[in-house]
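All protein chains of the complex are present and in place, except for one that has been dropped.
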Amino acid sequence: MTVHELIRKVFFVEILKGLALTLSRLFTRPVTRRYPKEKRPAALGFRGLHALVRNPATGEAKCVGCGLCAAVCPSRCISIYTSEGPEHQKVVDRYEIEVLRCVFCSLCVEACPFGAVVLTPHYEYADYTREAFYMTKERLLENWDRFMGREGYEYFERFWNPKTSHFSTPRNQAVFGKDR
Amino acid sequence: MIKLTIDGREVELERPVTVLEAAKRVGVTIPTLCYFEGLPNFGGCRLCLVEVERLPKLQTSCTLMASDGMVVRTETEQIRAARRAMLEFLLINHPLDCPYCDKAGECTLQDLVARYGPEAGRFAEGKRKHPESLDDPIIVRNMERCVLCTRCVRMCEDLQGAYAISVSGRGGHSLIEPFSGGRYDCEYCGNCLTVCPVGAIMSRLHRHSYRPWFVEREVETVCGYCGVGCSMVLQVREDSIVRTIPRFGLGLNNGLLCVRGRFGYDAVDGEGRLTTPLIRVEGRLEPVGWEEALAFVASRLGEIKDSHGGRAVGAIASGRCTNEDNYMLQKLMRFVIGSNNIDSAARFHYAPAEAFLESVFGQGITANLIPGIADSDGVFVTGGDPTAINPVLGLQVRAARRSGGKVIVLGPPGGLKRFVDHELVPMPYSDEVVLSAIVGGLMEAGRSSGENRAVEERLKELRLPSEEELSAAGIGPEALARAVDDLLKMTNPVVILGPEIMDGARASKRLFLVGAVAYLMNARIYLLSERPNYQGVMDMGCVPDLLPGGGPIGLEMLRDRIEAVLGLRVPEEGGLTLFEMVDEAERGGLRALYVMGEDLLFSLPDRARVQRALGRLDLLVVQDIYLTETAAMADVVLPAAAWSEKDGTFTNLERRVQLLRRGRYPRAGREDWRIIADIGGRLGMEKTYRSAEEVWEEVTHASPLHAGLGYSEIAGGGAVWPYHSEPLKGTEAGFAVQGLGELPGVEAPGGPYLMPERPLFHSGTLSRRSRALLSIHPEPYLVIPPSLSEELGVTDGGRVRVVGAKGTMVLKVRIDPDQREGTVLLSNTFEGANFAGLVGFTADPVTGCLTIEDNTVRLERVDDEAL
Partner (left out) sequence: MKTVHATELMEKVLLKNIESPNSTHIEEYRRVGGYRAIEKALRMPPQQIIAEVKSSGLRGRGGAGFPTGMKWDFASRDPKFPKFLICNADEGEPGTFKDRPILERNPHLLIEGMVISAHALRSERGYIYLRGEYPYAKVVLEKAIEEAYEAGFLGERILGGDFGFHLSVHQGAGAYICGEETALIESIEGKRGQPRIKPPFPVNVGAWGMPTVVNNVETLANIPFIVEIGGEEYSRIGNPDCPGPKLFSVSCCVERPGVYELPMGTPLKEIIYDHAGGIKGGGRLKAVIPGGISTPVLTPEKIDCPMDFVSLPKYGSMLGSGAVMVFDERVCMVKVCWRAMRFFEHESCGKCTPCREGTGWLRNILERMETGNGWKGDLELLRDIASSMAGKTFCPLGDGAAGVVLAFIKDFSEEFEYHIENKRCMVTG
């Protein structure tokens, strides 16, 4: 053991060095977040909880019940029940997503010809019961209002919208449904 | 031999066919819209274009006949471009409403566009618009989607023969329309729906209710409405039947269905479907549990058997139930209760007619294949309209006519109106005069082979009508001579026999004469059957005098055989027929009646008497799917599973055994055989069954006819009579015919004759539970000839009071210019307005069939204010 080594040992130099780093970190920004208090914003394209888009003109769901989302869904978690309405139009009676089975592939969003179903940036939906994950049409529309309608609209516009939200039938073409 | 090359593949053809068909044989599919197998070629859609070497232009393969040395290419860049162009043409006026259109997913146009493009349209001008037509209760027409392939029109004209729709307008303004422009008022076979490649003609029953890819299961089964036994496919989503469709290449109907089969599937979902067993407590039917109900039935049956003997118990089997159900009921009666009192509504017409014809000509005389009718060169129809009773069989008659066969109809032709060469409509109840004259004409031409001595002996006794007698019966001698001439020219004829041949006195004579016509012409006989399983009811031994397999109960050999198989005794004492059971009940001799799937009170005439008879029973058990009039009188009501809710087999009128498969689980009822087996178990029957197939397994041992015929073989479609064993031959029993030597005079009745109508849109009481069928034919009406309407001063839709011997009803009138003078018609479908409620009956002394009595009625006009 040399003198140099002895001095380092007696005066705990190594430890002080380490403590100096620790001390210095006290004055830098932390890299972790204090999650429940501090929420991380979802990145563009994040696939969170499902929502059904409200048609701003009517306030109803844009969905017409074509069933393409159910057809394309790899985990078969979408069920749609339609019937004939009083004016012989197609009415979506039930639109259900079983979120527990969903794999968040977003193929349903891509398949939808009307841009009527989206994945919101909302991810905080853990719950204690399974029932909470069975999304009915009403709950899916509520999701839209809560997570997309106002503050999320930009997210919707910028990420999901470009593909399909402007889908509409040209004025001079045959139209269908209620608009006839 | 024609040799050609298609896409590099060599094709050899025996006879010339189109290039499209030749390509199909070597597995080359050419896309088409207007072509449809079985329909005449059209050549309009221009999608099946192919390149043929040495021909300058692209050719349509559906119209081009294959010739020797042709070299054909079906997929080249030029062809793909042409197809893309044709599809673009189709799409310029086709609304792109696939998300909304029910056809999406099974739409040919959609598939073709996905395959050949174009990706984007270049048509910027306004599309042709035409509002969707919802004028019809069943069929919705959307002419914006129509691609004018005219498959529907060709189907309607060339296969169905209804001539109900046509193309109207010209060019781009062409529309497919029924002639009224709104409602179809057609036969509603719906075969146009099957062939429509796009969503232009669709059923309203399942409109907007599901998408084709939501269908979870497809079940191949057999229709439960009539004795033809058409194969159909039930499409099931989440244990409910979303629709029934036929399938080309499947079953004897080969893609065709009639209105009842296609649209009547919702009859099992009508209002008032029984959900729980009911027991009468203090005069009211109260819901009880299954255990209680079964135990009650078993104990009561046991008590009655013990106190009065087996012969005090009777059972009514059902032509709507499967062979397994009927076999089990027969087993319960014969081998557990010890009574031969088992019969069914087949007793009305079908069973006696078949028994009589078999006694004359031998077993299996009526077992002929339905598709063979179309190949025959002559058809003789009598006793009812096959296009209404057995519609798909009726189509075969039309097909025979279309391919050049002669059709001769004795009686009102109904749906064969446009397909008749000789329409012989005699005065009511004078058929035997005309039949005698026809037989006389055939004999005169030397048409007796001497093969059947007994028949020829009896024919010598026949008194032939003079020309005056024939004219008095309403048929001109020349018209008859012409008809007989054509009968004599037939080389491969068919005789079709409906239930009405049995109506009136001396049924045996008319049956014998029709049989004689068939015998003299060497024709095949078809016996029309109103229920899907009348034949099966008889084959399963649900007849007092026959054992399962159709063997007479008196034959010791057969008795020994079945007793050995089952280890149980066949009761010695002879059984009662349906009519005898009613008599016996009225007298008090019959104490208990077990009714399975039959509404006796409704289908038997003379309601008061039947009500009285049933009221005197100690125990009336009714097993049904609805609370019928009979069930409302019952002591115990047991809910059963309906046609689409159970497995089993039906035997159709050509004696083809066909498999019925469960489409969905019954909502509340149980399979009929299971209920009966449970009761049997409580009465000491040892054997238990887990499935219908196990019951059938026992049938194949008990019935010599069905020996070795398993479900797998039946499913293959090969269960055609005579199955594996030889049929019983010989007619030692002999036969009796009433009144051969006499001819009835035409007597003037006191009023018009009321006759049963057998409508196309309804079938007994089951069909009135179907919303779809009700929307076509919603209410009862009395069909009267125009002369009578003038006499009464009523117009179409006016009301008359019908006063019959056994009842009085106020009915709406429908004036039919084709209705036979001196007769009025009423169907036996609607509650409170049925044929049977107005007339009396007796059993025919020779054949034992139902003979309607006292059916002259008095009509009075009812003014609406009086109501």
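So that you can tell them apart, the chains are marked A and B in the order they are listed, and the count of residues begins at 1 in each.
By definition in this document, a contact is a pair of C-beta atoms (placed from the backbone, for glycine too) under 8 Å apart; a residue touches a chain by one contact, two chains touch by 3 or more.
Values in this document were obtained by computation on a predicted structure and should not be read as measured data.
The missing chain, though absent from the view, touches B when the full complex is examined. Of B:Val52, B:Met86 or B:Val846, it is B:Met86 that touches the chain left out of the display.
Note that of B:Ala22, B:Met70 or B:Leu148, the residue touching the chain absent from this view is B:Leu148. Of the candidate positions B:Arg170, B:Arg284, B:Lys460 or B:Arg690, contact with the hidden chain is made by B:Arg170.
The omitted chain makes contact with just one of the residues B:Val26, B:Leu58, B:Ala668 or B:Ala707: B:Leu58.
In the full complex, chain B touches the hidden chain at residues 41-47, 49, 57-58, 63, 65, 81-82, 85-86, 88-90, 92-93, 122-125, 147-148, 166-167, 169-174.
Just so we're on the same page, only the chains that are shown with their structure count from here on.
As a whole-number value, the distance joining the C-alpha centres of chain A and chain B reads 56 Å.
The touching residues of chain B, when paired with chain A in their complex, are 95-101, 104-105, 125-129, 131-132, 134, 144, 204, 207-211, 213-214.
Contacts from chain A toward chain B in the complex involve residues 64-68, 70-71, 80, 82-85, 88-91, 113-114, 169, 172-177, 180.
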